[in-house]
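One chain of protein is taken out of this complex; the other chains stay put.
Read from first to last, the chains carry the letters A, B and C; within each, the first residue is number 1.
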Amino acid sequence: MKTMKIAVIGGGSSYTPELMEGIINHKDSLPVTEVVLIDIPEGQEKVSINTAFAKRMAEKAGLPISVRYTLDRREGLKDASFVIAQIRVGGLDAREKDERIPLKYDVIGQETTGPGGFFKALRTIPVMLSICRDMEEVCKDAWLINFTNPSGIITEAILKNTKVKCIGLCNVSINMRYDAAERLSVSPDELDCRFIGLNHLSVMNHAYYQGKDRILDAVSVENTESVVKNIQKDAEMDAVAKELGCLLSPYMQYFYTEKEALQHEKMEAIGLTGTRAAQVKEVEKNLFECYKDINLREKPAALAKRGGARYSMAAICLIDSIYNDTNDVQVVDVFNNGIIPQLPDDVVIEVNCRIGRNGAAPLASDVPASVLGLIGQVKAYEEYTIEAAITGDRNKALIALLNNPLIHDVRDAKGILNELLEAHRAYLPAFFQ
Amino acid sequence: MKTMKIAVIGGGSSYTPELMEGIINHKDSLPVTEVVLIDIPEGQEKVSINTAFAKRMAEKAGLPISVRYTLDRREGLKDASFVIAQIRVGGLDAREKDERIPLKYDVIGQETTGPGGFFKALRTIPVMLSICRDMEEVCKDAWLINFTNPSGIITEAILKNTKVKCIGLCNVSINMRYDAAERLSVSPDELDCRFIGLNHLSVMNHAYYQGKDRILDAVSVENTESVVKNIQKDAEMDAVAKELGCLLSPYMQYFYTEKEALQHEKMEAIGLTGTRAAQVKEVEKNLFECYKDINLREKPAALAKRGGARYSMAAICLIDSIYNDTNDVQVVDVFNNGIIPQLPDDVVIEVNCRIGRNGAAPLASDVPASVLGLIGQVKAYEEYTIEAAITGDRNKALIALLNNPLIHDVRDAKGILNELLEAHRAYLPAFFQ
Amino acid sequence: MKTMKIAVIGGGSSYTPELMEGIINHKDSLPVTEVVLIDIPEGQEKVSINTAFAKRMAEKAGLPISVRYTLDRREGLKDASFVIAQIRVGGLDAREKDERIPLKYDVIGQETTGPGGFFKALRTIPVMLSICRDMEEVCKDAWLINFTNPSGIITEAILKNTKVKCIGLCNVSINMRYDAAERLSVSPDELDCRFIGLNHLSVMNHAYYQGKDRILDAVSVENTESVVKNIQKDAEMDAVAKELGCLLSPYMQYFYTEKEALQHEKMEAIGLTGTRAAQVKEVEKNLFECYKDINLREKPAALAKRGGARYSMAAICLIDSIYNDTNDVQVVDVFNNGIIPQLPDDVVIEVNCRIGRNGAAPLASDVPASVLGLIGQVKAYEEYTIEAAITGDRNKALIALLNNPLIHDVRDAKGILNELLEAHRAYLPAFFQ
Partner (left out) sequence: MKTMKIAVIGGGSSYTPELMEGIINHKDSLPVTEVVLIDIPEGQEKVSINTAFAKRMAEKAGLPISVRYTLDRREGLKDASFVIAQIRVGGLDAREKDERIPLKYDVIGQETTGPGGFFKALRTIPVMLSICRDMEEVCKDAWLINFTNPSGIITEAILKNTKVKCIGLCNVSINMRYDAAERLSVSPDELDCRFIGLNHLSVMNHAYYQGKDRILDAVSVENTESVVKNIQKDAEMDAVAKELGCLLSPYMQYFYTEKEALQHEKMEAIGLTGTRAAQVKEVEKNLFECYKDINLREKPAALAKRGGARYSMAAICLIDSIYNDTNDVQVVDVFNNGIIPQLPDDVVIEVNCRIGRNGAAPLASDVPASVLGLIGQVKAYEEYTIEAAITGDRNKALIALLNNPLIHDVRDAKGILNELLEAHRAYLPAFFQ
């Protein structure tokens, strides 16, 4: 009988039930026999709640899946077939710092884009590399499905610095497909959408329906709904999409409507709403209250309030395609290898790939000239970010920030760098040796 | 006997005496026999003052150069060996609009960088292409030395759309060489400086002195003097240079110290100083008062107050090298042709070139990774700018502005576009057909 | 036969034709035989144009009025029955400084309210006192009708420091009466409006029509027209009037909608419009072009573009009432004498007065509690302003600015004080002894 062990790093995440749901939904194609939720001591309460809840979910589905948790990472990883990583180094308290400190300089504080994402990367890369060192030893054939944000940067750091087979993933492209389908009033399943760019900076430049590219129709329709729940959609973004002729990752509004986004963030930070971290804390608190309920045996609807909707769909579909060598097409984060000729081969991009037992092979694509400059600029930022995270070199860190399109003055770059390095000192040993 | 006719488009420019000085200084190597100053009716008063002054300069130098002016462009260009272009479409009044209107949106208004430079390009490209059509007919073998700003964009528009042999030129690199020499306490003549980038976005990444690259020494020295007189140096820019390890075009401070630069510009616009256009009007008024003085027979010192110092040096050296096939190295604006691999071959970059009878051949170079993203972003802006200027397409114009690093919100892009198109309507027929 | 000499200080003002029109209109009640326009050498060109034009106006009206101008002030004032003062010390160039320099500190620059008006007062008070010294000697029985702004402050400085019989005047209350009439759809002549407050800070708290107070009806109607042409009406001001239950001097919008007004002024200063001084320069230039036309024999309509509409009506009516001892009621600036109990007797307020041969006697009034605090605050500012102007004491000047409701931080007060003292140094000898 076939067996499959899935290890989840950051098993105490509030997304874990969504993941469990995906595993259950794929019961016919994926012979999962063991799920190990791995976390750190600070996450023990949450991971134990998740474990109990996941057990109830499996039980209700009538599946003989062993679910357990451990704080011993190496032990948990041992002999896993797939490892899913969804960690947040420093937790929501660190996120709040990433969000608030840049705002003091009139710079957007956001956890994936801008200086917030930069500091998330600095804290996370060393931890993820350390996890990969463990994987190289205890489950060297496992695939690492990385959801940890900033997903593209983390994936590139892993691919460049370890031997782990890693694929980066994000739920934005799936949600954009649903958005495009809604605009065109067709079923998402019938729509063949093509993406190109970087993680959180990708565009859908083609949307084939019954063989015909309908992307220009799609951009002509306005859709007031936000593609992801954690970003309040700016009303001008549909106009930008129309001008550019492609649909845009919602995170691109930080670049195209920066002033509005900054003003919105400042009002939340000053007022009673608080930044996104505070809102997520509240959502999470309520979610775990739900999860504790021993009568709850399936994913609660409230989970959709997080930005991570359709997360399990993305992750488990990817595992399924690898495991079953399906060769279908999914949008993931992989090495460029010439797809965007203006970028080096060994940088990670987000693009449609054919998925099979050997992983993800990117499909040829064409990048709209209108966004190529921005992609190049942000990729430069990403490269310096990875270097800075690994070396702890303040010069690299400053150059990274100078390359970030949301930073407009070296004075801000220096001020933010100094304040946030200090604020996250405990998580940035490389910078304080 | 050898003869050489030089035609100057925009002969009424206050820089013309500087050019004349260059011609005189090169009397031994350049057999200039005729200088024709060409201008439009609005410039007649100035060009006639310049003509009289240039005659006095030639006379004092004892040179038999025929100097005259004409408002008949085709006649003036006829059979010229070299054509120097230094025009300002719309004059300083248009410049003031370029400077002031963006400031209303908290966006830097500057005549070469940002939306100011964008509108200067929109006004200028059609005029320069029209000049080139004339050249194709009446002096098809002439070299066009283009000083008209934004110099890189204008040069690329010409090279891509006409058959004229055009080389773009700027006085910044010469001034940066003098600056580097001062930092290193050596003679500028002994310093072999290497530049790479775009016009007004170039870096000096090497500075060889007696065979040794001294660039890191140069960036370690502070120099409070501004490289060009029209830009007040930001105190942080030397720190940026040190971090990046290369000396930077002073125009790059609009990107690296944008907030300070914006604040400085706003204070000038609000207060009694006025924007640069008003200051230049005053300087020009005084210069032409000088030039009128029939006792003045050489370039007055006051001319150095303009940003264009060492302009004649750059222009006449270039003509000399072409004419005499010297094969020496100068920094000019030419097609990329693979020098920066991330950019297409047929875009104009600014780089050291070997100059000879066949024009300028770029030397291999290495672009610092730290500025490559910015160069790519700005080049994308430039490409859309040229397309917009030629087609009058508002969509291209908007995409150009969205690609400009000084624009941070599509709302500003639209507002500035609408206001400035209207303000310059008379000079933008392609947009109002 | 009766004779009457009217002397006009600042006779080169573009308002002079309006005044002349008033004199002509009152030909039946006022036996004006001589009009002397007095100005300083810098105003000679304008005053001579005005003189010629006024002569043509008198001629057309068939009146035997002698009109002449002089630069000899004492001579001009000699034996005048009425002296009208309408001067602008430093001219429109000084006004532009008053307007632009405060804006650098994000403080409204306006020529009567705020620090602009403060500096206008500092420059003007010494000059007006010197004029009064002359009057005390050469026409000691003459009435001085003061229009010079800030009218209330200037009038108080005169009344407190000289023996001249001075009444302050402003065209705002007449215009507010027309505005109220329009709101109520009645004739202005039938409306008995009561005003109370300070110059440029007065409210109409009663509007009697056929014996009934209609003020609450008046404030319930919106009127998008601005009361005076030089102030663009803020849309919220009608709402404020409704809340307060009285109509407000349009200058009060600087207090009640300060942020909007500041933003509006900044946009004009940054953009192509320029501040009000630049606009008035343009209007004046055009007016004097008109006035020069020897065929022009009556006040041109364009004069209404200035803020001073109905100026002649106010001034000549006042002279008429004094001369003919009519005892009718007009709104003028006089000593308080208990009308506003919270203020000292010897400060100037703006209020309905009975006008006769002995001057203006204020009518009892009630000040709305809602504006009394603001009136007291501004009066404190005015007192310190007068003291500072007379003594040249920087401490008094700073305290004046700290009492101005448009100044919000001592840092701004000091910065503006230092910059504007320096800018107006030539006109402020008391501060630079």
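Here, contacts are C-beta pairs under 8 Å (C-beta built on N, C-alpha and C of every residue); 3 or more make two chains touch, one makes a residue touch a chain.
Everything quoted here is computed from the prediction, not taken from an experiment.
In the whole complex the chain that is left out makes contact with A, C.
Taking the complete complex into account, C:L244 is the one of C:V67, C:V172 or C:L244 that touches the chain left out.
The chain not shown here is touched by just one of A:L216, A:A235, A:M267 or A:A361, and that residue is A:M267. The missing chain, though absent from the display, is touched by one residue of C:D39, C:D134 or C:E383; that residue is C:E383. In the full complex, chain C touches the omitted chain through residues 236, 239-240, 243-244, 256-260, 342-343, 369-370, 372-374, 376-381, 383-384, 395, 398-399, 402-403, 405, 408-412.
Residues of chain A in contact with the chain left out of this view: 96-97, 100-101, 103-104, 266-267, 269-272, 423.
Quick note on the criterion: only the chains that are shown with their structure count from here on.
A rotation of 180° superposes the C-alpha trace of chain A on that of chain B, rounded to the nearest 5. Put simply, the chain farthest from chain A by mean CA position is C.
Distance from each chain's C-alpha mean to the overall C-alpha mean is smallest for B.
As a whole-number value, the distance joining the C-alpha centres of chain B and chain C reads 52 Å.
Note: centroid distance chain A to chain B, computed from Cα atoms, is 45 Å. One simple way to say how far apart two chains are is to compare their mean CA positions; for chain A and chain C this gives 66 Å. Looking at chain A, one finds that none of its residues touch two or more other chains.
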